[in-house]
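Of the protein chains in this complex, all but one are displayed in their positions.
Going by the order they are written in, the chains are A, B and C; count residues from 1 in each one.
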Amino acid sequence: MSSGVVQVAGEVVANRRVGAYQQLTLLAPGVAGLARPGQFVALAVGGPTSANLLRRCFSIHRVEEAGSDGGTVDVVVAAHGPGTRWLTALGPHDAVDVVAPLGQPFPLPAEPVACVLVGGGYGSAPLFWLAEALRERGCHVEMVLGAASADRLYGVAHARDVADGVSVTTDDGSAGTRGRVSDVLGEVVERTSSVVVYACGPMAMLRAVTEVSAAYGAVAHVAVEESMACGIGVCMTCVMPVTGDDGVTRMVRSCVEGPVFRGDRVRWDAFDGGVCRVPDDAVGAPRAGGH
Amino acid sequence: MSSGVVQVAGEVVANRRVGAYQQLTLLAPGVAGLARPGQFVALAVGGPTSANLLRRCFSIHRVEEAGSDGGTVDVVVAAHGPGTRWLTALGPHDAVDVVAPLGQPFPLPAEPVACVLVGGGYGSAPLFWLAEALRERGCHVEMVLGAASADRLYGVAHARDVADGVSVTTDDGSAGTRGRVSDVLGEVVERTSSVVVYACGPMAMLRAVTEVSAAYGAVAHVAVEESMACGIGVCMTCVMPVTGDDGVTRMVRSCVEGPVFRGDRVRWDAFDGGVCRVPDDAVGAPRAGGH
Amino acid sequence: MADMSTTLAGAALPNPVMTASGCAANGQELHRFLPVSELGAFVTKTVMRDPRSGRPTPRMAETASGMLNSIGLQGPGIDAFCAKDLPWLAEQGARVLVSVAGTTAEEFGEVVQRLVASPAWECVIGVEANISCPNVANRGLVFACDPGSSERVVQIVRTRVPEGVPVFAKLTPDVTDIVAIADAALGAGADGLTMINTLLGIVIDTDLLRPQLAGVTGGLSGPAVRPVAVRAIWQVVAAMRAGTLPVAPVIGVGGVRTGADALELVAAGASAVQVGTATFNDPDAPRRVLTELEAELDRHGLARFADAVGIAHERMVRL
Partner (left out) sequence: MADMSTTLAGAALPNPVMTASGCAANGQELHRFLPVSELGAFVTKTVMRDPRSGRPTPRMAETASGMLNSIGLQGPGIDAFCAKDLPWLAEQGARVLVSVAGTTAEEFGEVVQRLVASPAWECVIGVEANISCPNVANRGLVFACDPGSSERVVQIVRTRVPEGVPVFAKLTPDVTDIVAIADAALGAGADGLTMINTLLGIVIDTDLLRPQLAGVTGGLSGPAVRPVAVRAIWQVVAAMRAGTLPVAPVIGVGGVRTGADALELVAAGASAVQVGTATFNDPDAPRRVLTELEAELDRHGLARFADAVGIAHERMVRL
């Protein structure tokens, strides 16, 4: 576990609309120097009278190390419930308490191999500085960005700057290839002889990406999005079944041991219909009668 | 009960510091035309994610009837707990839900008599347009404004514009006479041969004003400030013992039957140490054993 | 637009949204904001036999997403209620659910007897027995904390209310086993249940370092308690569906502020929903909740409100 985490009284520097999302730039001294691609921030919402106690988690889109101001962090937020609606409505100088960086980053390859970065919807947000980090290491980087519709794609133009190739898919065909990222991923992996795939997006997409990657001989690192109450590892709400190096499945916390996991270690068979069961072979699984 | 009340989505037009207070001007279409001096507004606080459900009540300081914008209402707010802190921090264009006007206004005399208006702290807020209304009727109007210290006085300069004479007291002597409003009130009533005293401020002051007024032969109308959960007469939290025309004491709702009561009708004997007991002779008072 | 009508043990209502007892007085004040006839039913402040002054003040404390109240059942008494309040409600065309209480089981009976004799009785679509109030005969213990006391009250009330007019027992959540209390009430003849009354709570005034309410304890209400209300409804309705409790309609109450909140109670099994504390925040809340609930049903493609009642028991994931 990385212990490089801070809690800071942040402040909104900018809040701009990007497609269906709001991109927030937060002044958050100390975060930029610690953060790595794949980690996330946990933001308090609603201000001092808020009825919403739990923090909201967002992938770090980019960081800017300190000038005199201590550094900023960017997140890309989809307005959904009360917390994200509050965040997306903030203006410059508004206060936001920030805990960051949290979780495990994407592991970077030791060698300059070819990689494919796959993002679904706002899931592409953390992939751009990952692409930069990979290219700095001499990796060939291609991106596959998908979404339900064109306005829900994030960062296609940016992708063209940081990647060696970009493919786009939309469910409704309003941009790029009609279909899902997993429909085109195999071809990209094959063409680029990629050995690593990085992905961030909805669970169903991550599962498909894992399967396609495996079929084409690549290892997938996926950043998951489980419902989190604390984000810092103390509440045990964000667990999911993941198989360890020892071949044993445990219910692990996606906030501290994830959010990035090897796709082939995630027990996708346990996820169904919005519920994740405890596999019978998991450590401490309930015996008949349950607990 | 006046039925002229509206609920409107208000908006902050201005919020300026005045001494220890913030004076808020709210765009609140429809309120100005209905309101009379002594009535109050009930404001929702904290916005859509608020944990503070109950409305906060404030005396109407002034109203401005519609230009094209539907009219405004001013309140003078002392920051105290979470609700008033939220309100006093609002800026132009911020939204505030307004229910107003509420409660019974100060009764105006049928004849052009001499009157004294007594305000304690922000309690002076509703007295200025009352003074104007009284002077329009030809009344001689004097004001007595008191507070703990000079910064907690509200509207002394304004008072000089709308009243025929102004006395000031502070507990610490930082402005005007050192002492309480009730210390100077008798002299003013006597000098002006006033027959009516209007007062707004803390309970202890209202009680003293009532006693002094009676001693000098004037009738006191006092605007009380009881803890209110709804402000509209449906919750029964804001009751206090008041004697009716029939000589019978009842626990009446200060939000609909008040906040203005004849001082000599209020059962001051029931108030003690921050608690108001039910007088034994009140209608429905608990018998031995209680309820 | 979904068909919003609902039926509660024979009482047919055009829509399922009501006020909650004690949160709308007896209608006249709220009527300035929303016509009481637009409500599925208007629920009166609990009325007792004699006029009551209620408790000393302070009577309320704000809490996180809720409030504490200790009104002490202040009211004019049943005779004044029948002479003034009920006729006024009848005149407005309101459907009225009258909430009654007594400090003894017999007093409940007396109140109902006088109520039934009221010339305005025809506007009454049901009687809600507020058994979540103190029983002087049992050390002031709340009737609904004890199955036996609950039974006695419901029996008397049911006997005095004419057939065809349903009786609802209003339960407190402050019990170890709410299904047992529900069972006692239904066994004694209640036609339905109202759940939940407030939770017992205390707030300390940290300036004065003493209880903020003059009466020390108060009832906790508002969105803060909604999960407890949903749970109580769920447990009782699950028992009905499992055949271990007689089937009867439930009126849900507790923490409803929006249409989505109301839908939670309905999906858990409530056939109607009362809006209480939220009315203090927004005098228009009961009407707004109805509009929002309609929109929720439309969004889910449910043609009839009745189709949503208890739906979460069917859609529940079995593990």
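Brief remarks on what is shown
The rule we apply is simple: contacts are C-beta pairs under 8 Å (C-beta built on N, C-alpha and C of every residue); 3 or more make two chains touch, one makes a residue touch a chain.
Owing to the predicted nature of the structure, the values given are computational and were not obtained by experimental measurement.
Taking every chain of the complex into account, the absent chain touches A, B, C. Among the residues A:P29, A:G165, A:G186 or A:G233, only A:G233 touches the chain that is left out of the figure. Contact with the chain not shown here comes from a single listed residue; of A:V99, A:A114, A:V141 or A:A175, that residue is A:V99.
Listed for chain A, the residues touching the missing chain in the whole complex are 1, 3, 5, 7, 44, 51-55, 97, 99, 226-227, 229-230, 232-240, 250-251, 256, 274-278, 282-286, 289, 291.
Take chain C: the residues that touch the chain left off the picture are 56, 61, 63-66, 68, 145, 174-177, 199-204, 206, 208-211, 214-218, 220, 222-228, 230-231, 234, 255, 260, 263-264, 267-268, 296, 300, 308, 311-312, 315-317, 319. For chain B, the residues touching the absent chain in the complete assembly are 51, 273-275, 277.
The criterion applied here is as follows: only the chains that are shown with their structure count from here on.
Taking the mean of all protein C-alpha atoms as the reference point, the chain centroid lying nearest to it belongs to C. Separating the centre of chain A from that of chain C, both taken as means of CA atoms, is a distance of 46 Å. Centroid to centroid, with C-alpha atoms defining each point, chain A and chain B lie 55 Å apart. The multi-chain contact residues of chain C, meaning those touching 2 or more other chains, are 64-65, 223. Listed for chain B are residues 51-52, each touching two or more other chains.
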